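One protein chain is absent from this view; the other protein chains keep their places.
Moving on to chain A:
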Amino acid sequence: MSPVSRMEAEVRRVLEEPQPSVPPELFTEAVRRGGRMLRRRTAARRLMWLLLLVAAVALVVWLSAAQPWVEPPSETTPPLTGW
């Protein structure tokens, strides 16, 4: 056995030694917090879609009302001279 691998085995042994107990409420607490995260994500996604929808509707309404692609009527006409 090389010195390096003996050292590694020794370190592994030291690391394995003390076994902490798992708290009983770990699972329920994780599910509670994870579920909250999921619900928040869902709410945020819904809000985003809602905002997107509102923006799209507003754009359509504005387009149909203002019709910005129509050339505005000319306000300056060249003066009629020599008629």
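Structure notes:
Operating definition for what follows: a residue touches a chain if its C-beta (ideal position, glycine included) is under 8 Å from a C-beta of that chain, and two chains touch if they have at least 3 such contacts; residues count from 1.
Definition applied: contacts and distances are computed from a predicted model.
Of the candidates "Two-component system OmpR family response regulator", "Acyl-CoA dehydrogenase", "DNA-directed RNA polymerase sigma-70 factor" or "ATP synthase epsilon chain", the chain left out of this view carries the UniProt protein name "DNA-directed RNA polymerase sigma-70 factor".
Against the chain not displayed here, chain A makes contact via residues 7-8, 10-12, 14-23, 26-27, 29-35, 37-38, 41.
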